[in-house]
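Every protein chain except one is present and positioned as in the full complex.
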Amino acid sequence: MEGLLPQLEVVRKDFPILTRTTPDGSPLVYLDSANTSQKPQCVIDAMVDHLERHNANVARAMHLLGAEATEAFEGGRDKVAAFLGAPSRDEVVLTKNASEALNLLANTLAWPGVHQVGAGDVVVTTEMEHHSNIVPWQLLTQRTGAELQWFGITDDGLLDLSRIDELLTERTKVVTLTWVSNMLGTVNPVAEIPRRAHEVGALVFVDASQAAPQLPIDLAAMPVEERPDALVFTGHKTVGPTGIGVLWARADLLEALPPFLGGGEMIETVRMERSTYASAPYKFEAGTPPIVEAVGLGAALEYLSDLGMESVERHERTITAYALEGLQSVPGLRVLGPTDAAGRGGAIAFELDGVHPHDIAQVLDSRGVAVRAGHHCARPAHERFGVQSSTRMSSYLYTTPAEIDALVEGLEYTRSYFTLG
Amino acid sequence: MEGLLPQLEVVRKDFPILTRTTPDGSPLVYLDSANTSQKPQCVIDAMVDHLERHNANVARAMHLLGAEATEAFEGGRDKVAAFLGAPSRDEVVLTKNASEALNLLANTLAWPGVHQVGAGDVVVTTEMEHHSNIVPWQLLTQRTGAELQWFGITDDGLLDLSRIDELLTERTKVVTLTWVSNMLGTVNPVAEIPRRAHEVGALVFVDASQAAPQLPIDLAAMPVEERPDALVFTGHKTVGPTGIGVLWARADLLEALPPFLGGGEMIETVRMERSTYASAPYKFEAGTPPIVEAVGLGAALEYLSDLGMESVERHERTITAYALEGLQSVPGLRVLGPTDAAGRGGAIAFELDGVHPHDIAQVLDSRGVAVRAGHHCARPAHERFGVQSSTRMSSYLYTTPAEIDALVEGLEYTRSYFTLG
Amino acid sequence: MSSELDSLYQEIILDHYKNPHHQGLRDPFEAEVHHVNPTCGDEITLRVHLVDGAEGPVVQDVSYDSVGCSISQASTSVMTDLVIGKPLDEALSVHEEFLTLMQGKGKVEPDEDVLEDGIAFAGVAKFPARIKCALLAWMAWKDATTQTLEARDG
Partner (left out) sequence: MSSELDSLYQEIILDHYKNPHHQGLRDPFEAEVHHVNPTCGDEITLRVHLVDGAEGPVVQDVSYDSVGCSISQASTSVMTDLVIGKPLDEALSVHEEFLTLMQGKGKVEPDEDVLEDGIAFAGVAKFPARIKCALLAWMAWKDATTQTLEARDG
């Protein structure tokens, strides 16, 4: 099949878990990568090597291991900066996950500072966000008396831009949106919205949790007016470990925001009466940071770059196109979201007439096929389509066409088991 | 030597890093465990096994790997609960580190709720806290108009309780203190202070970051009036990985606090207009939690329990006594903090006449001896003793008397190199 | 493969799923609750109607409206069969018994005299992710019942 990663079978060998089988011996067909990705051996090995040979606390330790650990940790930051094409490495804040990164932004905007959000101000999100890009803004607006508004979704699963002039006004202080939807697969216009939002003076934040694993990102190459002011992603979806996420934000925004969490590492001088703070990124990294996780994430992003993000993207598109075709051949199956692979990410949510998503996932699981059932932390988008939950398959760079075939066969079997059985 | 861990040499073999040598071949003498502890092989292996065989996202995944990962993750929580003797496992919130746990408490108290802190209220901390138990409370009090007060330190390095009646009044809403000082080694009266603070209706929070690695903790066994309302510690100091910390808090406090970070996992139902939240501990765990880290921490705490925390404590006391003796034999050396090992933790900060701590640490490092130099994130305690920084050695369960000898010899050499050289 | 599945999807479960008993929201009732399974979004609105019997309260009616998977729908139906018409004490002990079965990791032998059709859920206990589905309605019933009793006493 044209467009797959070259040497896909060799690439798969990098992922030890892919050789696992279910208790009755079926091979594992992991189609839940939008939830979390599997880890290549090189990531695991980098973490083990760190823990077995270089473990120490960072920044504050002056000894051999401390220097090695600091170099390894800051090296992770450098690799994140390179992966994003960040204008500066000091713009990369390491958090615990994407959710914390989004909360960091929402939380610091509640307190005095040039960007403080208050009564009368508007924060704009979208109906297709992950809960992690909705709830922080609900908390912010409820707590400050500001107003939360949102872009809707068209029947085709695209962002509904028809009300853009109402949403983006001089009252709008923040616009936050996902680059790629984790439910509908929609790829949003992340050049146009920043440009329009910047015209009214709003800050623009992009949730790249689903984009970073799938698409090449080059912040420095974006025209300034189209570049978001901040962008987040999460380590565990980019073949890295849990426990680490990334906030990139332009240097002067980081400088202008008040502190988020207080404590060790984020300070300059502490007196009991008051403290002064370190400069970014350290100002936002209170306490011992995710050290071994930064080592793992660095190895992960290097692995992706070695494969080439263009190749990963092409692979995803190819598998997604094949999956859309296969899924739509199943009677009674309806895909939620765009049905053309060209402008879409690799998460495909669908309904199957007469069978509840839990039951679909259960039957598939009994055949070794792992998919997700539920609202995928995107309940408002489900409500928009009048469904309470859905089944979602999501591929990644290690997914083969044969695995898609196994899914489609499994769905045929599910139908027969439930609706005809 | 009486009191050391039985089979210390065998125990040391569990820690692969202890076989490391410096570039010129000296064995590693790691005396920086209060900064971060080394990891036994079983912790590393548990993490590798998870990543290679059971990795998936938790809670929301219904498939085989999802069920395994969820069981592994929640199993980590069970082990934390058992380690602390927590009355209930649902009182254990997993954070990214101890600092986040303290900030979670400080941050949620800023927002409406029965425990909200406002103008006129008093928050009490101590002068011997780690910055992570000072700065969050400075931010809270500055932002809400409340007042920050603190217990001082006596000349002997003990908590100065002489002003306790002034500090604990009906205005006092929160008292937060460290169980064991990371600089002075002081063990604080964590039964008396909660009892007194509860009498005036204050909440009591205990920072057990240095206590959890060293002392047996049994929350359920504490008389209710002496039991803190919340207690925190950090994974990487208890032979676990970075990227995970623990907040234990009594169930009704967790129920009463408003949410901290918003996002996936912490919700019940999300509508664009407003959301409802899950019950504790999930309400405070927004986003993908530290999964592989919980697996590692679980293995770490089991490792400590298998050794027996009473034995670990006895070992620490024994080594600390030996170290205090050895250090005080060095001319011009002054120990900051209590000099009797009986009521003291294993961190020993000291000054050496005429040599700056950086230079001491550097010379020791050239001999393979790793100690920490600086203010150890406890600048106010340093200021109290009129010093700007200090050198700190800190032992742990794998420390041998011979390593203390190497330190003392290194200090003699440092003196000769600098002051006489 | 199918045998594992069949141990979960017992005939009884599929029957209740296709033809649920006591469906719909009815009057009168003393308490109405709304419960959600946050993992998947399954929801139930449930009402409880207690009356006074000779030896304490009796569960006169339990009515509901719900969306969910086969396990949660069947479990709701079976639950109503088991508690409606029973003295509250007895209904609560059936609830206990069902809880024990669900938390038994598939190692508890169900008592057919007490649980009747509920024994079909023994297989569910082996699927940790599905236990919450099976318990959704039972938890809602317990909650509504507690609220009713508190309102009476308070």
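Chains: A, B and C, in written order; residue numbering restarts at 1 for each.
Heads up, the rule we're going with is that a contact is a pair of C-beta atoms (placed from the backbone, for glycine too) under 8 Å apart; a residue touches a chain by one contact, two chains touch by 3 or more.
Please read all numbers here as calculations on a predicted model, not as lab measurements.
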| item | value |
| --- | --- |
| Touching partners, among the displayed chains, of the absent chain | A, B |
| Of B:L184, B:V363 or B:M393, the residue in touch with the unshown chain | B:V363 |
| Hidden-chain contact residue, picked from the options A:M62, A:V93, A:A106 or A:V124 | A:M62 |
| Residues belonging to chain A that touch the chain removed from view | 59-62, 66-67, 70-71, 267-269, 278, 282 |
| Chain B, residues in touch with the chain not shown (by the definition above) | 23-24, 26, 356-359, 362-363, 366-367, 373-375, 379, 382, 388-389, 417-418, 421 |
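The criterion applied here is as follows: only the chains that are shown with their structure count from here on.
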| item | value |
| --- | --- |
| Computed distance of Cα centres, chain C from chain A, in Å | 38 |
| Centre-to-centre distance between chain B and chain A (centres being mean Cα positions), rounded to whole Å | 31 |
| Centre-to-centre distance between chain C and chain B (centres being mean Cα positions), rounded to whole Å | 44 |
| For chain A, residues that touch 2 or more chains besides their own | 358, 362, 373-374, 379 |
| Junction residues of chain C, two or more chains touched | 39-41, 43, 127, 130 |
